[in-house]
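Before I ask anything, let me first share the structure, which is written out below as structure tokens.
Only a single protein chain was left out; the remaining protein chains are all shown in position.
The block that comes next holds chain A.
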Amino acid sequence: MAESEPRGEEYEAQHVHSVYEEIASHFSSTRYKPWPIVERFLKELPDGSVGADVGCGNGKYLAVNPKVFIVGSDRSTNLVKIAQQYQPHATIVADNLGLPHPTHTFDFAISIAVIHHLSTPERRMEAVKAVLDLLRPPSSAQGQTGGKALIYVWALEQKESRRGWDEGHEQDVMVPWVRHSKKEKSQKRRKGEDHGAEVAAQTSVPQSESKTFLRYYHLYRRGELERDVGEAGGKVVESGYEKDNWWAIATLQGSD
């Protein structure tokens, strides 16, 4: 399904970053409801925790808990500008593979629907590692568990979804984003709150008014996220499946 262009940084610039920059405001208007697992993770944090939201998009998750401090980052300047409104947090433009944070300092980090946009296995593992390296390491001396990261990626196994992908399907796919100039239409019939307003394509809007953007995704199969976390030096403490997505909560591996 995906073309034969070499994957990597350039590929993502064209097939991920420029698309989000272009669709930022429309994308943002379709994203308002936090996923339950993410919401729970953020709400259970002790007050005053400090963390990062790597790939924060429009800042949807910055609105969940104002008692912690989150530095959100995203490649898209347009999305970061939208995300700036959420107090007391902060947002910056940065790349997942070049994060401008001191290592091993944060109490938590989240990476929600981001790592599946990296187009090679090495870059995905590096992206997971970049998130994990933000965390305070566990300290057996002080009995502390260390910082926790929640990583959330799109699943290959989603035969109940409209797209119907499942085991055995190609994992590297191009997913259309359809933008209509009549915004009201695209607000209707939203299913699953997940990765697109593509559902809007089913409404009857004249062709001339819509534009389709394709984004690259790597669909994770069962166990793949846990494997990436392990290779990146992390330890999975909890993981699961929620609404067409795989998720994992991880810490850094202990030094002992």
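Operating definition for what follows: contacts are C-beta pairs under 8 Å (C-beta built on N, C-alpha and C of every residue); 3 or more make two chains touch, one makes a residue touch a chain; residues count from 1.
Rule of thumb we're sticking to: contacts and distances are computed from a predicted model.
Only one of "3-methyl-2-oxobutanoate dehydrogenase (2-methylpropanoyl-transferring)", "Trm112p-domain-containing protein", "serine C-palmitoyltransferase" or "General vesicular transport factor p115" fits the UniProt record of the hidden chain, and that name is "Trm112p-domain-containing protein".
The chain omitted from view is touched by exactly one of A:Ala63, A:Val93, A:Val175 or A:Leu214, namely A:Val93. With the whole complex as reference, residues 9, 13, 17-18, 21, 46-48, 50, 52, 66-67, 69, 71, 73, 75, 77, 80-81, 84, 87-88, 90-95, 98-103, 105-106 of chain A touch the missing chain.
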